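Take this structure first; my questions come after.
Only one protein chain is missing from this complex, and each of the others stays in its spot.
To keep things simple, chains are lettered A, B, C and D as they appear, and every chain counts its residues starting from 1.
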Amino acid sequence: MAAHALPRAPAASTALQDKLLLLVALVVGWQFLSLATGPEVLTAPLATVQRLARLMAAPDFAGHAAETGSAFAVALVISLVGGLLLGALLGAHRLSGEVTEPLLVGLYSIPKITLYPVVLLLFGLGMSAKIAFGALHGIIPVILFTMNAVRNIPHVYIRAGRSMRLSPGQMFLRVLVPASLPEIVTGFRLGFSLTLLGTLIGEMFASQRGIGYLLIKSMENNNPDVIVALALLLVVLATAASWLLLALERRVHGRFTG
Amino acid sequence: VDLTVTHFGTGMYGVPFAVAREKGWFKSDAGLDVTGFITSAGGGTTIRNALASEIPYGEVALPAAIAAIQQGVKLTIVHGGVLSVADQVWITRKDDESLRKFGDLKGKKLGYSSPKSVTDIITSVMLQNNGLASSVERKSVGGIGSGLTALREGGVDMTYVTEPVWSKEKGNFRVAWWSTDIAPRVTQTVGIVRTDYLQKNPDVIKGIIAARRKGVEFIKSNPAEAAPIMGREYKIPPEQAKTAIESVLGAKGVYWSRGEFDYEGMEFMLKGLQMVKAIPEGPFDWKTVIDESYLPADLRSKK
Amino acid sequence: MHALGPLDLDLRRGEFFSVVGPSGCGKSTLLDVLGGLAVPTAGTVEFEGQPVAGKVPDGVGIVFQEDASFPWLSVYDNAAFGLRRAGLPETEIRERVEHALSFMGLRGFVKAYPAQLSGGMRQRLCIARTLVTRPRLLLLDEPFGALDQQTRLLMGDELLKLWRDTGATILLITHALDEAAMLSDRVGVMSARPGVFLDLVDTGWPRERDSTIVAQESFGRVTGRLWSTLRAESLKSLASGQAAAVP
Amino acid sequence: MHALGPLDLDLRRGEFFSVVGPSGCGKSTLLDVLGGLAVPTAGTVEFEGQPVAGKVPDGVGIVFQEDASFPWLSVYDNAAFGLRRAGLPETEIRERVEHALSFMGLRGFVKAYPAQLSGGMRQRLCIARTLVTRPRLLLLDEPFGALDQQTRLLMGDELLKLWRDTGATILLITHALDEAAMLSDRVGVMSARPGVFLDLVDTGWPRERDSTIVAQESFGRVTGRLWSTLRAESLKSLASGQAAAVP
Partner (left out) sequence: MSRAGRIRLVAVAILVLALEVACRAGWVDPVAVIAPSLMVQGAWRLLASGKYTGDMLLTLSNVAIACSLAVVSGFAGGWLLYALPRLRRAADPLLASYYAVPTFIFYPLFIVLFGLNRWPLVAIGFIFAVVAMALNTLQGFERVPRVLRRTARAMRLSTRQEMLQVVFPSCAPYLFTGLKLAIVYSFIGVIAGEFVLSGDGFGFEIAFAYNSFDNATMYGLMILLLGFVGGLNSILYSWERRLYLRRGGR
């Protein structure tokens, strides 16, 4: 990406100010929507925060959070590490990349919720199925982004590495990975969100604990306030993670484009 | 271990299990250390979950069990579960005075959960009985939450709700009729076991049935004590649990079976499912899929 | 079709040899073959008596035509890259890198990243990165392509100084005739693809020389000879290149 | 800081004027100002008696330094782009486009897309796209930057032919001194940033000329003068550029 294509970075304080402004705008919009639909459909922002606080203070919440958290963590590691390795492999070996890419894109584009029975068959019930479902959602974008990143590495870097007599391991670690890092981080951001989504959907189908279970139970028990509170929690978590990754990406990218 | 119980935490079917676990009867009768109950949306998923778990037993929806058996799944029905639809009530908006009797439904919109479900059967029978089949528009609302929303916003004029949600929402809507008014005896759930497991571990299943039976009997004799237990397990206020329990116990007929079967109620369900085309037409041989030998002797049907 | 025709080239130890030729005639391919990055379809390459086969031999340093600086490393780390992989002690690395960077006029930029440098500065960084390994044979593929002509000639002076100081053998690929004429002991003129040497011009410059020789009469003679050999060749290459460009 | 210093330039109708100068001295900025793409901080630009202000006047054609061919259009449609916008009849368009394309050596490529052309061919396409509009003033920003030196000189011959045929005024920006010396009636030498003219060299070539003049003695004199003015300037620019490169 050319440097001029990036919007000129405003001073850090303006950026923060803009974020706060956007936040205020969103909250106001939410408040209005809540007023228009009534609290029994969409809880107002303040009430939601209070509900969330109560929810999180409840003794069993830690268990639910830990359940989702641990499944998500494992799924995320599988998505990111597995996606990175597979993507690097498929990107480096052109033919296998060309063979698998359309299949991966196809798999990415089918509604994976319909694959649940197959997942249950392969992974049995419980934790492993949840993890598998989460990883299934997250790993494909990571593979695709990594693959493209590795493919687009300027060939001259590899030739330069060879001219310095690098071992294959050094080549991978010192040249291939850093050269494709910005795109990989972008893939990670998407992978993070989709893994979380997959884990939650997995929990909605067969579970007795976890945030996904709480969501589906609240749907069945008609507790919109809990649903909105949990959605808020998820948005905040995912946004924070995305922000962190974005900061990392900017740092890495900054070097690339000056 | 975990046991599978359909709609645990959202429906009334699981209350005996909650009580039995709290009282330690699974430990004493079946030697099981039950850590929790797995539940899921959808009957088929529940059965699949049940069959895939460590103890391939579950109290599941009868329609799903019938479908599974018809598709060749090797499972055996070992006990009756919930024998009536006393937890299901049909409601209208509080201020809607126009719906006082079935006939008033003419030209109105009636919400039910989804095609080929129990609510589909109940509404079909109700409309047929009242000659309304062609003059009422039925709409699938998906679930209770969206049903109540639709009712509130006028998307439908009448919809269903089940316990214990109803006990929470009581103040906001008006009861029109109960499902038991249309069908007093409908077997909603049964206990199933994967057949190969059943043959190898008959005592575990017998123990689970016994523990559950104690739970049912305890609720009946001490509803006031059962309510807080249900409240804890279901994460709802004890008062709500209390009204819900009283509501299903107060209805006519048996709600929680101690394990015994109600063949008439099962036959109603079967016919109903065939009527809404959820399963193919044709006779269904209960004898080959039900094994009463794991029930305590006093609960087996008299031949 | 082959990128290169049959050719025979014997670099003398310590000489400065340049290759000029029309675009696409196979100059870079020649460099790949000489450096061991590509295996020739037929024939052999030897370096210091050892055959070169599919692997860059120790003692050979290559600077590529494209910008090969690593954008994720600072200027300093870029220059130190090869030495670190080779596992040299950090003090030794520091010394060599600082020397090479200041030689290439990059002293003030050790902490910068390549994106903050101009194209020409990046190319100089790549040269520095190769120099620190102290190659006995230095292969340079149009290292000044990113520079304007003036800066190019100035850089040529630096390169000559370096060549004298280190005693290395240098093979320089370029398409700037004046550059080749000014810097080299010998200039090889390549034909259009498949490339073979059409002419080998001995310049006869003294070892001590700099860009002021461009004002000399003999300089005009050398460039004149190169230019006349190439004019016909360029026309040929232009015509055949146009025919081949659309698949 | 300004990109350009104060400068005064009066192009004569029908003359061929070149601008040389170190990289970053403001040559492209000058072109933007002359063409009406940028408004000068102070001063005015006039074309045919009309002030040029923030808008490209009719009769001016610009070829940019970067590749500006439209990748989604075929070579033919690229070349016809400006004329179609102007609403010329299709037969007239066809005639002009075919003439311009064959003039630029792209006759065989009318159906090709820019991605199938080499960098130099794309640049030639951009020139053709501008030529078809028959500009009275042609501004060219390093149009041969993507070519090797030999091809560059050959293209220069073509440009001279064109200039003679159309009688247009041409302003050519380049950093190749020989190119400037060979093509121009006058050459302006710019200083390092902020750019001002250090020297204006009258070459005194006849209107009928081609690249063979590079072999003449007077050619060496012209380049020598350009080079000596620029050598000091390049050194300065190199040094200041280094200081300014890191923000």
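The rule is short, and it goes like this: a contact is a pair of C-beta atoms (placed from the backbone, for glycine too) under 8 Å apart; a residue touches a chain by one contact, two chains touch by 3 or more.
On a predicted model such as this, the values are computed, not experimentally measured, just so you know.
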Item to complete: For the chain that's not shown, point to the residue among D:G35, D:G120, D:P143 or D:G156 touching it.
Response: D:G35
Response to the item:
On subunit A, the omitted chain is touched by residues 1, 4-10, 14-15, 18-19, 21-22, 37-38, 41-42, 95, 98-100, 102-103, 105-106, 108-114, 116-118, 120-121, 189-190, 192-194, 196-197, 200-201, 204, 212, 215, 219, 224, 227, 230-231, 234-235, 237-243, 245-246
Discussion item. I need the residue numbers on subunit B that touch the omitted chain, in ascending order.
Written reply: 41-45, 47-48, 51, 63-64, 67-68, 70-73, 111, 113-116, 139-143, 145-146, 149-150, 152-153, 155-156, 278-279
Fill in: Sites on subunit D contacted by the missing partner chain, in the whole complex
35, 37, 55-56, 58, 60-62, 64, 66-68, 70-73, 81-82, 85, 113-116, 133
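Just so it is clear, only the chains that are shown with their structure count from here on.
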Worksheet item: Which one of the chains is closest to the middle, using the mean of its C-alpha atoms?
Response: A
Worksheet item: How big is the gap, in whole Å, between where the Cα atoms of subunit A centre and where those of subunit D centre?
Response: 50
Worksheet item: Roughly how far is subunit B from subunit C, going centre to centre by Cα mean, in whole Å?
Response: 83
Worksheet, complete the sentence: Check: subunit C positions touching at least 2 other chains come out as 116
Response to the item:
The positions of subunit B in contact with two or more other chains are none
Fill in: Residues of subunit C defined as touching subunit A within the complex
35, 37, 55-56, 58, 60-62, 64, 66-68, 70-73, 81-82, 85-86, 113, 115-116, 126, 130, 133
Worksheet item: Of all residues in subunit D, which touch subunit C in the complex?
Response: 22-24, 105, 108-109, 112, 116-118, 120-121, 147-151, 154, 175-178, 214-215, 220, 224, 227, 230-231, 233-235, 237-238, 241-243, 245-247
Worksheet item: For subunit A, which residues are in contact with subunit C within the complex?
Response: 3, 154, 156-157, 159-160, 162-166, 170, 174-175, 178-179, 181, 252, 255-258
